[in-house]
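What follows is a structure written as structure tokens; I'll ask about it next.
Excluded from the complex is one protein chain; the other protein chains are retained at their positions.
Note that the chains take the letters A, B and C in the order they are written out, and that residue 1 is the start of every chain.
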Amino acid sequence: MINGEKKIKQPIRWAMVGGGRGSQIGYIHRSSALRDHNFQLVAGVFDIDPVRGKDFGINIHVDPKRCYQDYQTLFREEAKREDGIQAVSIATPNGTHYEICKAALNANLHVVCEKPLCFTTKEAEELEALSKEKNRIVGITYGYSGHQAIEQARQMIENGDLGEIRIVNMQFAHGFHSEEIEVDNPSTKWRVDPKVVGMSYVLGDVGTHPLYLSEVMLPDMKIRKLLCTRQSFVKNRAPLEDNAYTIMEYDNGAVGTVWSSAVNAGSMHGQKIRVIGSKASIEWWDEQPNQLRYEIQGKPVQILERGMNYLYESALIEDRIGGGHPEGLFEAWSNLYTRFAEAMEAADEGKEYTGIWYPGIEAGVEGVRWVENCVRSANEGAVWVEYQ
Amino acid sequence: MINGEKKIKQPIRWAMVGGGRGSQIGYIHRSSALRDHNFQLVAGVFDIDPVRGKDFGINIHVDPKRCYQDYQTLFREEAKREDGIQAVSIATPNGTHYEICKAALNANLHVVCEKPLCFTTKEAEELEALSKEKNRIVGITYGYSGHQAIEQARQMIENGDLGEIRIVNMQFAHGFHSEEIEVDNPSTKWRVDPKVVGMSYVLGDVGTHPLYLSEVMLPDMKIRKLLCTRQSFVKNRAPLEDNAYTIMEYDNGAVGTVWSSAVNAGSMHGQKIRVIGSKASIEWWDEQPNQLRYEIQGKPVQILERGMNYLYESALIEDRIGGGHPEGLFEAWSNLYTRFAEAMEAADEGKEYTGIWYPGIEAGVEGVRWVENCVRSANEGAVWVEYQ
Amino acid sequence: MINGEKKIKQPIRWAMVGGGRGSQIGYIHRSSALRDHNFQLVAGVFDIDPVRGKDFGINIHVDPKRCYQDYQTLFREEAKREDGIQAVSIATPNGTHYEICKAALNANLHVVCEKPLCFTTKEAEELEALSKEKNRIVGITYGYSGHQAIEQARQMIENGDLGEIRIVNMQFAHGFHSEEIEVDNPSTKWRVDPKVVGMSYVLGDVGTHPLYLSEVMLPDMKIRKLLCTRQSFVKNRAPLEDNAYTIMEYDNGAVGTVWSSAVNAGSMHGQKIRVIGSKASIEWWDEQPNQLRYEIQGKPVQILERGMNYLYESALIEDRIGGGHPEGLFEAWSNLYTRFAEAMEAADEGKEYTGIWYPGIEAGVEGVRWVENCVRSANEGAVWVEYQ
Partner (left out) sequence: MINGEKKIKQPIRWAMVGGGRGSQIGYIHRSSALRDHNFQLVAGVFDIDPVRGKDFGINIHVDPKRCYQDYQTLFREEAKREDGIQAVSIATPNGTHYEICKAALNANLHVVCEKPLCFTTKEAEELEALSKEKNRIVGITYGYSGHQAIEQARQMIENGDLGEIRIVNMQFAHGFHSEEIEVDNPSTKWRVDPKVVGMSYVLGDVGTHPLYLSEVMLPDMKIRKLLCTRQSFVKNRAPLEDNAYTIMEYDNGAVGTVWSSAVNAGSMHGQKIRVIGSKASIEWWDEQPNQLRYEIQGKPVQILERGMNYLYESALIEDRIGGGHPEGLFEAWSNLYTRFAEAMEAADEGKEYTGIWYPGIEAGVEGVRWVENCVRSANEGAVWVEYQ
């Protein structure tokens, strides 16, 4: 049960790059990080426009002097202060993640980075090496993974409740970009511009989310090969896809699929994961995150509810309000930020982090790798490629 | 509104081959055919065991003298009678459909044949040619297509309610054969025996059902190429698959997927079809067949209900009980058998059938062709093959 | 498993009064009775208009000579025949049930009577006495009770799966008469005319349906007192109510509620029953009749599915198609008509009926009694009345 009592000794002095006024994802970062005194927001470069960024910073109680004009200045100036920042979150468009993350690590900062970490496995592995060298945490905000049902699912699979895993079906298939709305919508515009997002749109933008859920649930299963076919139903988006199917073979003989889409007309998120074993299946849907379907072959389907005593203990420790009360995405992110804080504290103290798993640098690397493999397959004519 | 009043002038004198005591599917054939005086059950070879078959026939009020020992005798003897049968339904295991169907057509009988019609496109086309030559109807019992929601969906698509069609996702993925139950279960045993079912298990056994729904809804879209990967999670089933994914490209640039499975642990039928257009999507699930989801992008999801005035007229003519009252699979099959009867009458009178569509010989051919293409793709290493 | 094989030695020679062309409920009577060779439709007075009635009879294969002009003639003429009718179903508007039922019993016929049996407990008890004297079966078509989930629920309660029963919440609350549609709709017009329906509209028309489900599930619990408040939201319906709440106290200390409504705008049927015990609850909804929710306190909710092996044996014997396949209201009614036939045969043979329960004359009496008590309470100012 989380009740707001401190989980770490001192709140971490923290800044944001991006996530300013009007941004989609900035608020949930702050709301989650600041919730339980694990972080303290003391500086930032909230906006590409420094004036608007400072004005925004003031409104969220950041010292105007510490609202900088760019991330380079932020890192440089804060490094000079005794009470300078210890960690930074990066919530800017995709094309900037690599350089900002690298600069932050070089400035000896812990990092929370938006997905995707960067565009190529090469870059990703470079960041991974750097973070190890510097002994700095890099957390990736695969926010849905913070829902308690995901840990419950992970435990059930580990405990063998499903039997041997055979099939993993995943999808994140919304309909919000069924039309060419990027013409008028800046937040969508950059998402379909290869210069900003690299070689893929929906694979990276949405597909990696359920993929990460599968990595959490099935840590021992490795993709051996995959095949991906992608389409641009809104023509002007080519070569970037707005719909894609990926089929994967795992090393243990299991198969998996991911449907990534932004043209699933009428659907809200459509993010689901179903893991099928020889004895039972579980299914989770991010729009009703407090429930987890548990379907044992030959038995009545069961609906597991967040916060109930019949869950595994590790799926209960982050409960904040008890069963029945709906927790939402903000609680999921808060759970991740709490784990990030604990991992950062451990790193600072030279201790090993013993808490619950979190999406770290390897998760960031893996997402990039998967997109790269998918694109390679798709570009070669939707053929099978060995997973590299 | 159907109320039992005759749809055709005289009930069709009708026999069954197969569908005897203990069979899975025999009762729904009889129940549907006999419901509204469109057929009259006068003869049959209900069982591979003639003694049990005759005993069964007596119990369902068939003249014992017309309970024959095999289909050859049935066709021969009935042909001699003035009041001999006019039509026959074939509900035997798959491996016998081709020969019985051919014999029935050669005996100048109308046929209702279980799916799959046969095992190869070559055979299927031969039966198609024969049925045309003889001017005999062949109906295929893709029973789910008789639900009124399917006609509603067809109309909505034809009317452009969904915009241009982009994606068709299909699945029939149950969990009843997650374990090797065929060891003890004869009705499952033949389903996984290549000698009886040909080159495929779930593709033909379940995948063709939603595929046919897509043919009804999207009559103008043709598959151009496809790719199929299949697995045998219960090892002894190899080379027959108990799970398969198929990806298809249509000639108009749309894509489609079919997930066919018998190892989707904990799932009942799991038969669903979702058609996604540029403006809206529809989704239908065979376990709740009285509802149809209609999701217009940017609008609240709507749940359409069977029997309500807001539906297209052709989706209401087969209503038997009014909205709210749940109709089930038996009504769906009854609708098909009624259409079969009307088509048979039209053929007999040399008139053109002007009623609502039904799964005819082309549907039988197409199902066989699709399985054949899937298997070819899978066997060549899950590669793309041109649809032949 | 029902497969159409005869359940009784000889089909019962059967007639209908009412249920003609355009009637709401006639077809489901015929469809259910005739389904499995338990009844044979040989005569009838299908319509208040004899000409239309005969024309209709011909179309459903009844001998024109046996399509009579009124029920008196039907009973008289059939009595003269050796192969005269043995049973009759009454599907006319409510105001005629009493007299037709009485006449039928006096003609030594078994009866299937639509609800309500009649208008007063006095009349009802008279019919009950008469049916006993004559040793004739009277079945009441509380059709929803034929769904297999109802028997499952009954068994679960009997077996103590719910613990001690505390609360029974019922509702049948549709929205089809939210406006004054009776102005144009004859099938609704008589329903709100006290001369035809007696002292109540929705209490009798819909409320008695879930009430009967509770009688099946809880045969030992007796209503001790009740309170009813009723409203006429469409003003011209007064004194007949289009909405009513009833609260009941049972002799064992349990409480129950019934919400009866025709003005629940936007709702289809809205027929539900929830039985709450000290350990668990069950809930059933007639629009999804193949599922039964089973909610054990402190455990995940379970969804029980029709046709599955984990159900009680008596909830499986009427399965016709296996789990997963949706059965509908027609199967529910067919189950009841089969039980009626078996009970009729037993009565004719002077044997005791040992089959599964069915809604018999007592159910008819009880429905009338309940409405009478509700109306009495409502008319006295919605006060508590002892249940008489």
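Heads up, the rule we're going with is that contacts are C-beta pairs under 8 Å (C-beta built on N, C-alpha and C of every residue); 3 or more make two chains touch, one makes a residue touch a chain.
All figures in this text were calculated on a predicted structure; none of them were measured in a lab.
Set against the missing chain, the residues C:47, C:78, C:295 or C:331 yield one that touches it, C:295. Of the options A:47, A:283 or A:327, the residue whose C-beta touches the omitted chain is A:327. Of C:14, C:245 or C:330, it is C:245 that touches the chain left out of the display. By the touch rule set out above, chain A reaches the unshown chain at residues 2-6, 11, 21-24, 26-28, 30-31, 35, 37, 56, 59-61, 174, 176, 268-269, 286-290, 305, 320-331.
Think of the hidden chain as still there; on chain B it touches residues 294, 298-305, 308-310. Considering the complete assembly, chain C touches the hidden chain via residues 162-163, 166-167, 169, 175-176, 178-179, 227, 229, 231, 233, 243, 245, 247, 253, 255, 257, 259, 261, 263-267, 276-281, 294-297, 299, 301, 381-384.
One rule holds in what follows: only the chains that are shown with their structure count from here on.
Among the remaining chains, A is positioned farthest from chain C, on the basis of C-alpha centroids. Taking the mean of each chain's C-alpha atoms, the chain whose centre lies closest to the overall C-alpha mean is B. Shared residue numbers account for over half of those found at the interface formed by chain A and chain B, and the copies are therefore classed as meeting with the same residues. Taking the mean of the C-alpha atoms as each chain's centre, chain B and chain C sit 35 Å apart. Inter-chain centre distance (chain A to chain C, centres taken as mean C-alpha positions): 56 Å.
Multi-chain contact residues of chain B (touching two or more other chains) are absent.
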